[in-house]
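Each remark here refers to the structure printed beneath this line.
Note that this complex is displayed minus one protein chain, with the remaining chains in position.
What follows is subunit A.
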Amino acid sequence: MTANRLAESLLALSQQEELADLPKDYLLSESEDEGDNDGERKHQKLLEAISSLDGKNRRKLAERSEASLKVSEFNVSSEGEKLVLADLLEPVKTSSSLATVKKQLSRVKSKKTVELPLNKEEIERIHREVAFNKTAQVLSKWDPVVLKNRQAEQLVFPLEKEEPAIAPIEHVLSGWKARTPLEQEIFNLLHKNKQPVTDPLLTPVEKASLRAMSLEEAKMRRAELQRARALQSYYEAKARREKKIKSKKYHKVVKKGKAKKALKEFEQLRKVNPAAALEELEKIEKARMMERMSLKHQNSGKWAKSKAIMAKYDLEARQAMQEQLSKNKELTQKLQVASESEEEEGGTEDVEELLVPDVVNEVQMNADGPNPWMLRSCTSDTKEAATQEDPEQLPELEAHGVSESEGEERPVAEEEILLREFEERRSLRKRSELSQDAEPAGSQETKDSGSQEVLSELRVLSQKLKENHQSRKQKASSEGTIPQVQREEPAPEEEEPLLLQRPERVQTLEELEELGKEECFQNKELPRPVLEGQQSERTPNNRPDAPKEKKKKEQMIDLQNLLTTQSPSVKSLAVPTIEELEDEEERNHRQMIKEAFAGDDVIRDFLKEKREAVEASKPKDVDLTLPGWGEWGGVGLKPSAKKRRRFLIKAPEGPPRKDKNLPNVIINEKRNIHAAAHQVRVLPYPFTHHWQFERTIQTPIGSTWNTQRAFQKLTTPKVVTKPGHIINPIKAEDVGYRSSSRSDLSVIQRNPKRITTRHKKQLKKCSVD
């Protein structure tokens, strides 16, 4: 302990000594001071070394000039104890004249400790990343070249062409001697005229200008300028032209267009940037105010007055006046507030209501139904009924319509469509048959086939219907209560015979014809009763007894069941039966669906398509008549019927179509199996559409069909190589890039693992990340 204390006291003493020294020394620079000290010490050492050369006392302890904690042979510390910054600072604080030192010291103090370096792997990873990025950047310059080469129509190897070196003429001339007499003569002439042979042909200025801008650059530049000028002149001309146009209509249209555009823009603005829109609004308001003040658009101007005179006789002038007035109104009108607009909407509705055509109102009167949709359906149905050729169809349709439940809306609708479709087609066919009857020959067979077709279609349709109904029945039986089922049962039974009946009806030809006649007859007569009947059906609520029935039933069945399981019932026109429940909702729904699918009549389209396909696939007759051959020719003359008949080659009857008995299938018979082996099945890769491929196939490339030049162009090989020539890898110079002047070797020798400052920056960034 005592030793320790002793040491402390000694330390304090030495500090005091130092403090005493400092003020004296601070004027000198530190290094100088040290230098002096060092010099002295060295000198001392030298003296000692020399004195020890005698041999006697070689090793001598160094003399200590300062107090030290430990005196040891091995731990020589001539500099003394460690200084702490605080020690230095204390005297500085006291004296105000040491500002510079203070600053320096504070700077030293503020410096933080250096962070630990990253571990080696991390550093290497960062190095690699940086290097990779750099390399990728270097490589990216090849992208356009590679792309170009890949897409090139033709590549000629070797790439580096020995360009014909264009030596300046003076060089050529200097190394060339005239040999033949002709050449000599020419030379003589040249020399006589003192043509500059050895002088440079281009002046330095010209050369410099050539060097300043390459030809391509200059060309590009010129092209740009030209384009700019052309554009400018074009716009000028356009503006002039437009200005010259006298047509008022044109200007009106332009103005209107501008106004519209402005409005649209304003709408856009309102959506995007309400604040700007507000400003715009304010502007408009201001314009309105100005207008109000100026009364510019009132009929007080000179032009307006003149127009007013003209207006009596001239419609256009009147219109112009009107327009001006409206404009005035528009401008002077106060802008609507939001609450007002609602009112206005109501107003417009009223207007709309007024706008509804009278027909609707009439119907409404007739049907007493509040729903406009339903009304429309009524009218359409009645219309349909009127156009319906077969009156028998109607009750059935109606029955289905009535009996439909909401869940089964779709299939029934389809049935309807099918049936209607069928009817139409039958009538069509009948008509055609009738027309065929007029023709003397060959109609019998077609008729037969036609009737057969009808039959087959009928069968298919009836089958479908049956199936539908059966399924419905099942559903109903599973869901519904017993009374419902009971109620239901008779209906399909009734219906089925009806459906089955129908094909029988048209089975014989005679009947068909009769039917046709009947139709003609009934067409005139029947529509009215039908209409009436329908209307009577459609207005069940008017009857006094109908609601009662309805009520009764409703008591028995709850509403939901009723909606889902309504029995189909059949009514005929002749025997008007009890009115069925007519659900508003259901009808609405049906109508809605009908309207939604109004455009796409899929089945009709399909059948039409099939008919067309059949027509197209039929072999066509060949007409070989040559107008004017063997008789007088000229405009308007037609070959005689006899000749036509003679030269008409009848097409042989083809084999029957495979889809003859398949009503809902079109089998394409164009496909030839023998040819298929030679046909491409899948569109090959680079083509996006079959016609592209077909076009490439269709254009011949042979010299038989092309001119020699075109043939050569079409058959240029993709890659051309010269036999016996070495093809070197592509070089930067080949494609016009400047290759790096520094060799890889020199680079590697100059910087063995040294990082540039830029890299350092990148490195730092990476490490931060």
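Keep in mind that, in the parts below, contacts are C-beta pairs under 8 Å (C-beta built on N, C-alpha and C of every residue); 3 or more make two chains touch, one makes a residue touch a chain; residues count from 1.
What we mean here is this: contacts and distances are computed from a predicted model.
*Asks:* Hey, which one's the missing chain according to UniProt: "lipoyl(octanoyl) transferase", "DNA primase large subunit", "Phosphatidylinositol glycan anchor biosynthesis, class U" or "DDB1- and CUL4-associated factor 13"?
*Replies:* Answer from the record: the omitted chain is "DDB1- and CUL4-associated factor 13".
*Asks:* I'm checking contacts with the chain that's been left out. Which of A:Ala167, A:Met290 or A:Ile701 qualifies?
*Replies:* Considering all chains, including the one not shown, the answer is A:Ile701.
*Asks:* Where the complex has a chain not shown, which of A:Pro117, A:Gly630, A:Pro656 or A:Pro723 is the residue touching it?
*Replies:* Missing-chain contact among the listed residues: A:Pro723.
*Asks:* From the listed residues A:Glu216, A:Glu615 or A:Asp744, report the one that touches the chain absent from this view.
*Replies:* Residue touching the absent chain, from the options given: A:Asp744.
*Asks:* Where does subunit A touch the missing chain, residue by residue?
*Replies:* The list for subunit A reads 124-125, 127-129, 131-132, 134-136, 138-140, 142, 146, 149, 155, 157, 619-620, 622-626, 649, 651, 672, 677-681, 684, 693, 696-698, 700-707, 710-712, 714-717, 719, 721-732, 743-745, 747-749, 751-753.
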